Each structure stands twice: as C-alpha cells, then as structure tokens.
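Note that this complex is displayed minus one protein chain, with the remaining chains in position.
And then chain A:
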Amino acid sequence: MLLIHCPYCGEDRSELEFRAAGDAHIARPANIAAISDEEFADYFFLRDNPKGLIYERWRHIHGCGRFFNAVRDTVSDKFVMTYKAGEPKPDLSPAPGVAPALPADSRPVETYEATEGRAE
C-alpha cells in the first residue's frame, strides 16, 4: 500500500483515502472567449504524459477533504513531495547531465523492459 503525505493533515496516510485529480498548475486563459478553438483544445484537453516527474492534483477525499499538489514519478509511482494548493510549483528538474534529485531512499524500480528486454 502506498503512503501519501497530506500537507494539511501533516502525516502519511494510506492511498485508500486519496483520489487523483489530474495535472496541476494548468493555467486557465485570462480571456477564454477570445482564444481560438485550437488554443482552447490545447488548454482543455491536451496533457503531457511524461516518463518521470509529473505535477498532479490530489484530493484527500476520505480524510480532510482538501485538494493539494503532488510531484510523482510515473516510472516508480513514488511520491517525491506534496505541497498545499496555491503554493508555487517546486522546480525539481535536474540540471543538464545531472541525475534527478530524488530522495535517498528512492531506487529505480525494476521494469519488465529492464529485466526481460523489450517485447518486439
């Protein structure tokens, strides 16, 4: 079971109490009526699907009820950090040529591709 740190409850709680709520830091256009259909589709529908760090909204729905933001690794499913809604997006992107600054206890998970080779 994953433990997720709720920044409002101030402690690690079971994933059973949480619900994912999509990408975080999506900026709503200031004048949404003025933008083109393509720009609207880009804002409304299109999301990156990164391999690695992703910034997401989560809700402690069966706990304090609050939305908060989380930085999660899509490869290992590890929660790198969580922070309250409204707080600035932390910059965790590594400098060029430097390994990502992940906590010391996070190890890369063994993927099928790593151990078995890629299915062709």
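A few notes on this one:
By definition in this document, a contact is a pair of C-beta atoms (placed from the backbone, for glycine too) under 8 Å apart; a residue touches a chain by one contact, two chains touch by 3 or more; residues count from 1.
To be clear about the criterion, contacts and distances are computed from a predicted model.
UniProt records the chain missing from this view under the protein name "Sarcosine oxidase subunit gamma", selected from "MCP methyltransferase, CheR-type", "O-sialoglycoprotein metallo-endopeptidase", "Sarcosine oxidase subunit gamma" or "4Fe-4S dicluster domain-containing protein". Taking the complete complex into account, residues 1, 8-11, 13-14, 16-17, 62-66 of chain A touch the chain not shown.
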